[in-house]
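Only one protein chain is missing from this complex, and each of the others stays in its spot.
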Amino acid sequence: MALDADWTRRWIELVADRVAERKAELSHLDRDIGDGDHGENLDRGFTAVRSRLADLDADATPGAILKLVATTLISTVGGASGPLYGTAFLKASMAAGDAETLDDRLADVLAAARDGIVARGKAEVGDKTMVDAWTPAVDAAAAAPDAVAALAAAADAAEAGAAATEPLVARKGRASYLGERAMGHRDPGSESTALILRAAAEA
Amino acid sequence: MALDADWTRRWIELVADRVAERKAELSHLDRDIGDGDHGENLDRGFTAVRSRLADLDADATPGAILKLVATTLISTVGGASGPLYGTAFLKASMAAGDAETLDDRLADVLAAARDGIVARGKAEVGDKTMVDAWTPAVDAAAAAPDAVAALAAAADAAEAGAAATEPLVARKGRASYLGERAMGHRDPGSESTALILRAAAEA
Amino acid sequence: MKKLINDPSKVVDEAVAGIAAAHPELRVIVDPPYVIARGDAPVQGKVGLVSGGGSGHEPLHGGFVGHGMLDAAVPGAVFTSPTPDPIVAATKAVDGGAGVLHIVKNYTGDVLNFETAADLALAEGIEVESVIIDDDVAVQDSLYTAGRRGVAGTLLVEKIAGAAAERGDALAEVAEIARTVNANVRSMGMALAPCTVPHAGEPSFDLGPDEIEIGIGIHGEPGRARIAMEPADAIVDRLLAPILDDLPFASGDRVLLFVNGMGGTPLVELYVVFRRAAEVLASHGIQVARTLVGSYVTSLDMQGCSISVLRLDDALTELWDAPVQTPALRWGR
Partner (left out) sequence: MKKLINDPSKVVDEAVAGIAAAHPELRVIVDPPYVIARGDAPVQGKVGLVSGGGSGHEPLHGGFVGHGMLDAAVPGAVFTSPTPDPIVAATKAVDGGAGVLHIVKNYTGDVLNFETAADLALAEGIEVESVIIDDDVAVQDSLYTAGRRGVAGTLLVEKIAGAAAERGDALAEVAEIARTVNANVRSMGMALAPCTVPHAGEPSFDLGPDEIEIGIGIHGEPGRARIAMEPADAIVDRLLAPILDDLPFASGDRVLLFVNGMGGTPLVELYVVFRRAAEVLASHGIQVARTLVGSYVTSLDMQGCSISVLRLDDALTELWDAPVQTPALRWGR
């Protein structure tokens, strides 16, 4: 399997499908320790992404597709996750450049995405944010023998990272206002990160 | 038994006791077809009456006592029942004049009270108001052989009159806003009238 | 019952004390019975305006005391008309020699207590006129009822008559203008959820989770019909139809559209209601020339709204636009 433009489209469409399916679940996680809109926010964004993807040139590169995702998320999601995921996809598209496939640079693309989030949001691992899913995923991808294995390893690591946010006290985002009351709840952004990376592995 | 000043005081104090006891019940009747404050209103009034009674000259006549009740109710009750009961006691005090007892004029005193209510509120029998308790009571008192019998007859007639308001549609007061939805509920003012007249019979 | 109160029987006392603390420009008698008056009352040579009624409708009436509106407000117990004494006291306090207008919502208790007060004031040599407000179209057949209730239209009467008094109109003229406003305004309200009177401790009526009450008054009285929950647009249509039919309003009319919250409903919902109401009026060729949106004539914590429509002419419009400076309504100074 080549991580080419077709794959990139399949990936993004699968994300859009899964966000729509799991919208209520994501918002529910956010209701527990945030403001209850994370699923709505991402669904608004990926619904817009899906419709704009249809208008994109048939020969658009993976990088161009990722850039479209970035600008669409930035201009439709709002909230914390909009600029964070927007920046992530923007930096990913820059790392993708105008390559036809991402096979040779997947780990760099993921690392660029994560670095973008950290640059904007200033969160560290353990702060109970989406970074807790991204960073183990980036590390797992870097250690994997090839791109396909990297995708699977990233998805597994992101899911484990999301689960590992449950016992934590948050230090960034709305959940940080709750102090110890955030303990026992999974961070919604880490869960949506796991969703995005699992979709990448299955696309 | 003479309907003298002592009796008048006992009567009014018994009314104050019973209104306090049955405050919630009266307000509950008012909640069904009015605004739920009839018990509160009367309790506020008769609590004030009780305390002012204590300050009244020991040799005050029945008429003077009734006048104190009237002015106190007018200045403390508010709502519809304040001016109506206030006027009733005011007219009653005028009919009592400076007589030492009401034995020879009880029916006139009650009729004066009822006439005062009708003059202010313009309600007729059947309009589902306190007049539906007062008018049969006045009639029964007029037909009774003596004052003691008149009190008992008035109380019985007022209670029957109050009960008879239940099937009616109201044409005065707040219950009139409800149209047929007032049917099946007893008018709170007719019930408090029955309370007042029963207390007179038992004082 | 969860409320920001202390002793349920002290709500009015403490709220009046709060009004006094929050609005030092008013002169508030903070011992019962209460009077909330303009700081500069009596204004010599000006007709004084007094209104009042049960508490629980805040900011009505105390929030409308000030330049260009009421000279004094008399708050009774919750949902209970004040007694004559404080009405007389207010009347005396605001009499600047040009007489006093009583603005009375049409409820038996309010009418009777203001009647007695007017008699007593007259006996003390103060000229008093009374205007009875009955703008609520929910009460249908006025021949067989205590008559229509005075609801949110009261605010419009107070503002416009207040402006007339402020410009120096005589008592008869101010009263006439107040009656003109009353004759040209129609209102109707609804509740999503009832209110809870503090000392009662339970809701004033019961509503199922999918029921709403149409035609409610402002005293927690149940309304004219209980129906299944509907979208806001359908509710607006249901409130506006009897309002428009009643006057009737006609194509070409210029109106003031007032969407009022009942106390527990947030502004964002009132704007959703306003949007539809303006749309419906436009579709009837009725021009919305002036607007008001907010919780001004409330019923404690009731959730719901009322809509009032006032037919304007140039004279009323000018008086509406005139400066007003009160805690709850303020412009032009």
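Going by the order they are written in, the chains are A, B and C; count residues from 1 in each one.
The rule is simple: a residue touches a chain if its C-beta (ideal position, glycine included) is under 8 Å from a C-beta of that chain, and two chains touch if they have at least 3 such contacts.
Computed from a predicted structure; not experimentally measured.
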item: Touch partners, limited to displayed chains, of the chain removed from view; value: A, C
item: Contact partner of the left-out chain, one of C:L120, C:A232 or C:L247; value: C:A232
item: Contact partner of the left-out chain, one of A:V77, A:A92, A:A133 or A:A201; value: A:V77
item: Residue of C:I19, C:A89 or C:M188 touching the missing chain in the full complex; value: C:I19
item: In chain A, positions touching the absent partner; value: 27, 31, 34-37, 40-41, 44, 74-84, 120-121, 169-174, 176-179, 181
item: On chain C, residues whose C-beta touches the chain left out of the figure; value: 2-7, 11, 14-19, 21-24, 55-56, 58-59, 63, 192-193, 209-210, 212, 229, 231-233, 235, 259, 263-276, 278-279, 288, 291, 293, 295, 298, 300-301, 303-305, 325, 327, 330-333
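Convention: only the chains that are shown with their structure count from here on.
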item: Chain contact graph, described as a line, ring, star, complete graph or other shape; value: other
item: Between chain C and chain A, distance of the C-alpha-averaged centres to the nearest whole Å; value: 54
item: Rounded Å distance, chain B centre to chain C centre (Cα mean); value: 32
item: Rounded Å distance between chain A and chain B, as computed from the means of their C-alpha atoms; value: 76
item: In chain C, residues with contacts to at least two other chains; value: none
item: Contacts with 2+ other chains: residues of chain A; value: none
